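Here the complex is missing a single protein chain, while all its other protein chains stay put.
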Amino acid sequence: MTDFFLYVTVVLLIFFGMVALIYKRNLIKIVIALNIIEAGINLLFIALAYRPNGTAPIFTLAPALGELKMVLPTPQALILTNIVIGFGTTALMLTLAILTYQNNHTLDIRKLRGVENND
Amino acid sequence: MTDHIPVLIIALPLLTAFILPIVGMINTRLRNILVFLVIAAVNLMLISLVQRVSIGGEVLHYVVGAADPLQVIREGLDFPIRIVLKIDGFSLFMALISGVITFVVFLFSLSYIKEGERKNYYQLLMLLIFVGMLGMEFTNDLFNFFVFLEILSIASAALVAYRTDRKHPPYAGYKYMLVSAIATSFLLMGIALCYAQYGSFNIDYIHGMMKYTLLDKMALVFMLVPLAMKAGAIPMHMWVPDTYSEAPAPISALLKTASMASLYGLFRLSFSLFGNPLEGGGMNYHTLGWIIIVMGVLSMFVGVTMALVQNDVKRLMAYHAVSQTGYMLLGVGVGIAVHAQADGGSAFKLFGRVAMMGGIFHMMNHAFYKGLLFLTSGVMARRFGTRDLNRMVGLAHRDTFTTVAFVIGALAIAGIPPLNGFSSKILLYESVYQFSPLLSIIAIFVSVLTLASFMKVFYSAFMGPERKDMIIDATPVSKGMILGMSILCVLVVGFGLFPDLVVGTIVEPAIESLVTIL
Amino acid sequence: MRLASFLSLVLIAAFLFVGILRLHPVGEPLGNPDVFKDRGDAITDIKNVDTMDDYYLRNGQTETGSNNLVASVVFDYRAFDTLGEATVLFIVVSSISMLFFTMIKRKGPETSGVSRIGEFPGGVSRVITFGSFLLYILIITFGIYLVVHGHLSPGGGFQGGAVMASATALLLISSLMTRNVQKTKKIFSFFESLGLTLFIGIGFVGIGVSFLSNFLANGNPLLFGKAIAFGPNPGYLVSAGTLPLLSLAIGMEVFFGLSIILVTMYHAAKDE
Partner (left out) sequence: MFTVEKIFTQNTGIIWYPLLLVAIFLLLICILWIWGRYYFRNDYNKNTAQVKPFNSGNLDEINYPIRSGNLYWGFKKALESYFTFIESLHKGDLNDYMVWLFLSIGVVLLLVSGGLL
């Protein structure tokens, strides 16, 4: 029954990430909301790869072959890639937020409306 | 060596991108020559494939890292275990567009962007956008499609914010990055659901095992709507004008082709992953077709009405990019909807296929004339130091070539007969009319408004007396810029006069590879 | 409008919830039952191989020669993803140094650089600087251990590189690396490109078989080619073909890439 809550956490993480994206006005907080959603998706992948009382898929000094049960390796390889991509997106968005602040002296979305001579 | 071509096309520019910082430290002329050679080499490789893949109808497979790269599934297994690259008519068609536009943008930005330390990074990121587009178009693996889409998004977000000293580009880069990050996160959710169902990431394998359960349809939604957002379809298009107007001009042309690679992703997933409309399957394609049609028509209308009232040249052209994407969506949407009719594909053979042909041919035409227009808008903005139409006058006196290029681009986007906009729009009008006349009438009306808004730009920026005092940057247009623009002009006029040359050899095989024709 | 969107959020969350629950309880083999026939538990008694993961669990070790199956997936079965992902990191590093370029140039790296030990505002005492120097050596060796033993123990290029990059952060804080920003960035950028070229170079060397293929595995033991029998074993350093080399290349690229980001941001954020 406890594994049921794994999926609840995934859905709640993604849900609160999306809610923050709609209501938050500060640029940095939007980056944090994005990280929450990425964490939710990573957890979803790991939940797919779980096997009851399976060990990590590493054979060095693993228990005897008989009762060896291993967790699936592919989602963990993808999460490795997704974490680094999440880091990349966050690093770039924080850089752009710093530059926006340096040019416009505000981080609030409402004040950062589109170009002045817009339509 | 020729059967290694699919991976060489992606790995060669990647290798150059990796050694570019080192070469850039040595000297910049060598770096320019190196990047020029690589883009030209990749284009030649692509053109050499046209004979085998488009005309010959052969589908190239390449398993990266396997003992035998051409054998997709090993004997003992019934599923692929490595990443498989697949080149068929449609992906080669898109790769050719990306190749031509990247070559032209490279030539244009040789002199448009001032030489300096940052130019190293500019050329590096431009090359990596090219790699991202090619990667997206060649993979047959969902997670690999996600990784290359991410390469594309991060590289173009950084290039959108290239002019960090100005007020708005960093915020435009931030918007583009946020939109792309959200879109790719939802795409990854769809991929996770597909992986949970079928244990594999290979598009063809999943297509074979597809059961159309509720989860598959959810995966479809989580994959298609974000890709439509990245392609700039209504109602998620608002980031397009903010981003294209702040980016340097050659980068907006490259961004437009990058968003068309997401449109390719949309069509590839809706056809190759979620079942072919012809085989029916559990998916109701009529509704999927109508969703895409509604998105297309709305994009067309809202894009052009917003463009009419713009004062800013690049924002006006960005809104036109949104409205022209509506044409492509309309074409392929009608193709899908007609395909799903239960009359055994006779209606499809009559006009559904022509609608898809018009939609996909319009992708190539649109890339060329929109690239041309963005490049000319770059010259206009550089000349007058501003993007506001009211503060531009009499450019025709000084840059006659840019005026000719602009006129060709404007007439092509409005669909005037001898140019290539007409050849794809006439296919669209005819076939969509037989599907439902109202859509065709809206499409024609939108073309009229497109011509109206470009008349406004022509009269305000090019006509009028010559004013020396309003010219900010008087350096004449350099050879690289003229060469870039002339390549696009030749393509726009050439495909307009001889459309069958292109439709017969490239566009029709693209449709056959997408939809199994009866 | 906001309320409508909030309701659609609730709808998306509900769909996700119902969908994932209908997927399968955690721990069951993948996918809907009628696709995957048997329900076996222990690794050896799953009769036929239904999905990609079953194949990796069963043949990954013998085929690639590495004990760590995740590393075998990252650096051999899906090495193209890792190449793409190393490009993502390379793009982030070059775009951050591109975007901060004007900001750092305007600040002038030399003059405003904090001088040698002892001049940090508030005066970093010798204990801190010397202590952090010792710690730097320890962190670097631990990082290299992680990178080199990527195919035996949990770890690999990314994790090892990130650990080593934390050592650079330590140096920046204890003001040991604050002179001459441009030169340090040039050296780091050179080594980062070198690491990446090594990675794609190994891919090209294997082009005879196919791009990024593990042509060294199960070859002669001198060149990381020692063959491994299926099942637990103490782990041999020379066992996994191109895996250690790729892991080394990725470790080099991640270490120098993250160090460039740290140095750039440190000097961009200095004395506003």
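Going in written order, the chains are labelled A, B and C, and every chain counts its residues from 1.
Methods note: a contact is a pair of C-beta atoms (placed from the backbone, for glycine too) under 8 Å apart; a residue touches a chain by one contact, two chains touch by 3 or more.
If you're wondering where the values come from, they're calculated on a predicted model, not measured in any experiment.
The chain not displayed here makes contact, within the full complex, with A, B, C.
Touching the chain that is not shown, out of B:241, B:265, B:326 or B:409: B:241 (per the contact rule at the top). From the options B:62, B:195, B:222 or B:264, the residue with contact to the unseen chain in the full assembly is B:222.
Across C:9, C:52 or C:88, the single residue that touches the chain missing here is C:9.
Residues of subunit B in contact with the chain left out of this view: 175, 178-179, 182-183, 186, 214, 217-218, 220-222, 224-226, 228-229, 235-236, 238-239, 241-242, 283-284, 287-288, 291, 302, 305-306, 308-309, 311, 351, 354, 357, 388-394, 417-418, 423, 426-427, 430-431, 452-453, 456-457, 459-460, 463-465, 467, 470, 497-500, 503-504, 508. For subunit A, the residues in touch with the chain missing from this view are 18, 21-25, 30, 109-110, 112-115, 118-119.
By the touch criterion stated above, the residues of subunit C touching the omitted chain are 1-2, 4-5, 7-9, 11-12, 15.
The rule is short, and it goes like this: only the chains that are shown with their structure count from here on.
If you compare A-B with B-C, the chain pair joined by more contacting C-beta pairs is B-C. Distance between subunit A and subunit C, defined via averaged C-alpha coordinates, is recorded as 16 Å. In whole angstrom, the spacing between the mean C-alpha positions of subunit A and subunit B is 28.
Chain centres here are Cα means. That of subunit B falls 32 Å from that of subunit C. Within subunit B, contacts with two or more other chains are made by residues 143, 147, 150, 154, 157-158, 161, 164-165, 170, 189, 195-196.
Shown for subunit A are the residues in touch with two or more other chains, namely 14, 44, 48, 74, 78, 81, 85, 88, 92, 96, 99, 102. Here subunit C touches subunit A in the complex through residues 2, 5-6, 9-10, 12-13, 16-17, 20-21, 25-27, 30, 41-44, 52-53, 56-57, 60-61, 67-70, 72-74, 78, 81-82, 84-85, 88-89, 91-92, 95-96, 99-100, 103, 152-154, 156, 158, 230-235, 261, 265, 268-269, going by the rule given at the top.
Contact residues on subunit C toward subunit B in their complex (touch as defined above): 15-16, 18-19, 22-24, 30-32, 35-36, 49-53, 55-56, 76-81, 83-85, 87-88, 90-92, 94-95, 97-99, 101-103, 186, 189-190, 192-194, 196-197, 200, 203-204, 206-207, 209-214. Here subunit A touches subunit B in the complex through residues 14, 21, 27, 30, 34, 37-38, 41, 44-45, 48, 74-75, 78, 81-82, 85, 88-89, 92-93, 96-97, 99-100, 102-104, 112, 114-115, 117-119, going by the rule given at the top.
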